[in-house]
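Just one protein chain is left out here, and the rest sit where they should.
Chain IDs A, B and C follow the sequence of writing; residue 1 opens each chain.
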Amino acid sequence: MIDALQSIIPTVLFYSAPLILTALGGVFSERSGVVNIGLEGLMVMGAFVGIVFSLTFEDVFGSMTPWLAILAAAIVGGIFSVIHAVASVSFNANQVVSGVAINMLALGIGVYLTKQWYGKGQTDMVDGFFRTDIPILSEIPLIGPIFFERIYATSYVAIILAFIAWYILYKTSFGLRLRAVGEHPMAADTNGINVYKMRYVAVIISGVLGGLGGSVFALTIVSNFSHSTIVGQGFMALAAVIFGKWHPLGAMGAALFFGLAQSLSIVGSGIPLLQDIPQVFLLIAPYVLTILALAGVIGRADAPRANGVPYIKGSR
Amino acid sequence: MTSNNKFLSLLIPVISVILGLIAGAIIMLFSGYNPIDGYLALWRGAFGDAFTIGETIRRITPLILTGLAVAFAFRTGLFNIGAEGQVIVGWLAAVWVGLAVDAPMIIHLPLAVLAGGIAGGIWGFVPGLLKAKIGVHEVIVTIMMNYIALFITNEIIRSVLTDHATKTDRIPETASLSSEWLQTLTFYSRLHYGILIALFAAAVMWFLIQRTTIGYELKAVGFNQHASKYAGMNVSKNIILSMVIAGGFAGLAGAMEGLGTYGNISVMSGFTNLGFDGIAVALLGANNAFGVVLAAILFGVLKEGAGEMPTGAGVPTELVDIIIALIIFFVASSYIIRWVILRFKKEGK
Amino acid sequence: MDYVIEMLNIRKEFPGIVANDNITVQLKKGEIHALLGENGAGKSTLMNVLFGLYQPEKGEIRVNGEKVEISNPNIANDLGIGMVHQHFMLVEPFTVTQNIILGNEPKTKTGKINIKKAEKEIQELSDRYGLSVDPSAKISDISVGMQQRVEILKTLYRGAEVLIFDEPTAVLTPQEITELIEIMRSLIKEGKSIILITHKLKEIMEVCDRCTVIRKGKGIGTVEVEETNVDELASLMVGREVSFKTDKKEATPTENVLKVKDLYVRDSRKVDLVKGLDLDIRAGEIVGIAGIDGNGQTELIEAITGLRKSHSGSIQLNNKDITNLSPRKVTESGVGHIPQDRHKYGLVLDYPIGENIVLQTYYQKPYSKATVLNYKEIYDKAEELIEEYDVRTPSAQTLARALSGGNQQKAIIGREVDRSPDLLIAAQPTRGLDVGAIEFIHKKLIEERDKGKAVLLVSFELDEIMDVSDRIAVMFDGKIVAYVKPEETNEQELGLLMAGSQLNKAGGSQ
Partner (left out) sequence: ACGGGADDEDTNDEGSTGNDATNEEEAEDFSAAMVTDVGGVDDKSFNQSAWEGLNAWGEEHGLSQGNGFDYAQSDDVSDYIPNLNRLIRDDYNLIFGIGFELQESIEEVAKQNSDKHFALVDDVVEVPNAVSILFKEHQGSFLAGVAAAQKTTTNKLGFVGGVDSPLINKFEVGFIAGAKSVNPDIEVDVQYAESFADSSKGKMIASDMYNDGVDIIYHASGATGNGVFNEARDLKNSDPDRDIWVIGVDRDQYEEGEIGDHNVTLTSMVKRVDVAVQDVTNLAMNGDFPGGETLEFGLEDNAIDIATTNEDAMNQEIIDSVNEWEEKILNGDVDIPKTHDELDTFLESL
């Protein structure tokens, strides 16, 4: 039992971390009323920057490289997301349309530049992150080996960020304002809150977190960048946002659920009882489980009321 | 006032395309390519000769249908990210019927096409039902349904349609949309009769949405469920119907691939992207049938033309993705373009 | 002169319309100043200009004699101007406290919002002005009247000296209105000044000191309330004579149309809100339901119209059972319904007016044949009703959203009446409308009655109930507790009945 947990939980954690980070970005953006289906693109951008940075500076920064690389990815992700903010906040663009464009643009730019800079469609391998034991915590009996041994530090960064995001959204005035803007922008406006500014900030945060998520994915799992580095993870993160009812901890839970379902479907094929089940059932299990969970337990999830609605001052 | 608006609605996409192409040219210049060569290659790639024209039309065909699939759901206030999965099952079903049934063309072909549409419809039914009855967000369910479609289809190809092979046999002529005549006309491009089905589907969508009580109800439900209920409409039924019809369009797109372009189905190691491109096509086409056709044409031309750019001008094909993305941005931000145009007009007066 | 606020020669344009054309309003310290005008006259616009939401094209604003530029609500707040909007500016999932402090949050040293401190302050403020608001309640859980007090607290919390109330009483029950008036008086006592927008002339007469009248965007003038009367105000505002007492002949009710027996209806939380209700309405009469909001009126109407399932009991229309039929079936059996919430239920705001006109009949001939719509028929009908019901709209193609509330309501009434239903249910049909529009709607209801239709009127306005009904059914706690004739009762008696008192001509109070 403990053995099984010790094999499943670290897997779940590394699989989920990029989804958690990106989904948190989605939560910020959508809580402020800006639909963000461009998460996939933000992850692509993050993965691209994370890998390119690592390739370029691995020799300079040594073992610090991956940390600096995800930082760089976060910054570039934030800058890149400004495009989405300008279109959907300032120009009243349809936010879904703008998000779709972000997805295409990021992949286009990423692969185009890879070809320009490296003369081929995929980069070389980088070292990226490695698992470590978390000091002290890994010594705790029972829990230590399961949760804190041989873990990517980035997984805990993701989980801690989820709690920070929760604190920011629900305990600080910034969070209160951000949520107000996503529920009833005009009310926020009449209270003297700058709706546009809040939405810009929220979208940029989603870019930062999406960039972080993409780079963590690239640096913990893939080790290089190509057109097939990010294939659908951003959409899974979007699903986590909704599954988690637009709540940071909910989104984290959803991402962990996806990871668990994936992990079980792989571990499952090794369990004697399940061995006779055709593999296809294990393959689709994570997705079917998600639908069942939604239909049976989670049910209706109401988006922030002003989600997707451009705010036009003075309109009724 | 309204004619002015109509004019603007036409002008804005044109301006967006021009701006997108200009941006593409600038990028080419900066990365050391000759934009004129690049665009000439693009042109040759899309319209160079009868063959490329045939291929361009062939590429447009499924895009129209997936565009309609997304647009139709949008009109009822639903976001169908599931066109991808609906395409896959539609493709499977069409080929399956193509292989399993033995009948004269007049029966076989319509049956196979219909099977594709129905399979897509069933794939749309699930998220529709869950949305209507339990309120589960259709975006997640459709995303999940995409993966389920992919894996199940692969398994059926391997275990049911073939004896553990990667692709099925070719469908017989009686179920095929391809035509010797069209192919000879276009130097053996894979142009097939599916384009007629796609255009007909667009006309059906227009008619359904604009001219029938069904469309009237679907749109009303999309705008305001409370008022629709008050007016005696069955909100659940309309949500489900909308997803089923949308899925049906996407399923037809799959049938086009299975019965027209490829004539079979292979195990897929990833998504076809037809469904995801459909989102862009729908939105670029402002979710209306005519717009979707135009957007699919634009999309198809650029994508097909892109193939020639690396050989013709050394430019990576991804440049075209960048250009398309920028065009979408410009259309989406039409507010600002509109504003600029109106500004100019005022000053002109 | 010690004016706290002066708005001088204000002009505000919207595309294609001049909403405010050279309007002047001057507010004295410590007064309640009414702003009166028809729907669409430009009152809200003028106040939004004062609050910094709109920028005027022309004109000047002075606060305590100093010229100011109010380019956003923050500046208005800083100048001590607070506004209670016509449509509440409250974030529903938030608590009272969160709504009030939004934008001015007290913080602890760690940057966290100091909710405890805020709640205490709000409790104090609430006690001081007698508002009795629960600071930790969620907005979505409290009544409309409470929500309005939250809006008031919001302005007070920001230290407003001048409060603007935009139609505060349109959404309130008579009790709540009385309480609001008390609150306004206590505000004045504390040295605040108030601008009050209302369509109810009686309220102006009761609480206001002066009244500025606006007609079609133009300022007509300011009058001392003591020196005027309701009729003069009305004709100043509309530009013609208005009659308040609706003329109507004696009703001649005939056979029974609606028969509700022992009806039970539950709300979404599975609580019975209609509890064994009986109700009869005959052809040719208007039955008015008087009652305080929340006594089951909404659920009763929803049950009759099929929007909500009833739990037990029966509803008969023309002796046919219509209990728990679908809304469509109910409509087809001959029920018309002017819904209480016209934006939520009455209209598809993103459809053109023309298409809203056939909202229940689109699937019938001549509007469609074999599911194909006939736009010509639809729009011919729309044009006809627009003409007949005086719906002011640029065209039948205009989106319903673009119309003013009064005109939206007229379109709905036209649609419902035109189907000529045997039973017409009118829920709050005149809420938020100006006296001219109210007069028109009352006339239409009476016309229907005279054509031999049954009319069920639900209203929180006792005046309306008394004026229009032939019979009043008093509803309390999910039941009809009494029937009275309007000419045999008065507001005091009705008020007591609505509060659940058993007294009637029959006997003493409890």
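Rule of thumb we're sticking to: a residue touches a chain if its C-beta (ideal position, glycine included) is under 8 Å from a C-beta of that chain, and two chains touch if they have at least 3 such contacts.
Note that this is a predicted model, so its numbers are computed, not measured.
For the chain that is not shown, the touched chains among those present are A, B, taking the whole complex.
Residue-wise, the contact with the chain that is not shown comes from A:Q122, picked out of A:T56, A:Q122 or A:N194. Interface note for the absent chain: among B:W123, B:F151 or B:F299, the touching residue is B:F151. Touch with the chain omitted from the figure is made, among B:T261, B:N288 or B:S333, by B:T261.
On the side of chain B, the interface with the absent chain consists of residues 45, 49, 51-52, 55, 58-59, 151, 154, 158, 164-167, 187-190, 261-264, 266-267, 269-270, 273, 304, 306-308, 310-311, 317, using the contact rule stated above. Although one chain is not shown, part of chain A still touches it, namely residues 6-7, 10-11, 14-15, 119-122, 124-125, 127-128, 130-132, 150, 217, 220-224, 226, 228-229, 231, 233, 262-263, 266-267, 269-270, 279, 283.
In this section, only the chains that are shown with their structure count from here on.
Chain centres were defined as the mean of their Cα atoms; on that basis the chain farthest from chain A turns out to be C.
For the pair chain A and chain C, the distance between mean C-alpha positions equals 46 Å. If you average the Cα atoms of chain A and of chain B, the two centres end up 28 Å apart.
For the pair chain B and chain C, the distance between mean C-alpha positions equals 47 Å.
Across the assembly, chain A contributes no residue that touches 2 or more other chains.
In chain C, no position touches at least two other chains.
Chain B makes touch with chain C in their complex at residues 2, 211-214, 216-217, 219-220, 223-224, 226-234. Put simply, chain A touches chain C in their complex at residues 171-173, 176-177, 179-180, 183-184, 186-193, 305, 313-314, 316.
Residues of chain C that touch chain A in their complex: 48, 51, 53-54, 72-74, 77, 83, 85, 88-94, 98-99, 101-105, 107, 111-113, 154, 401.
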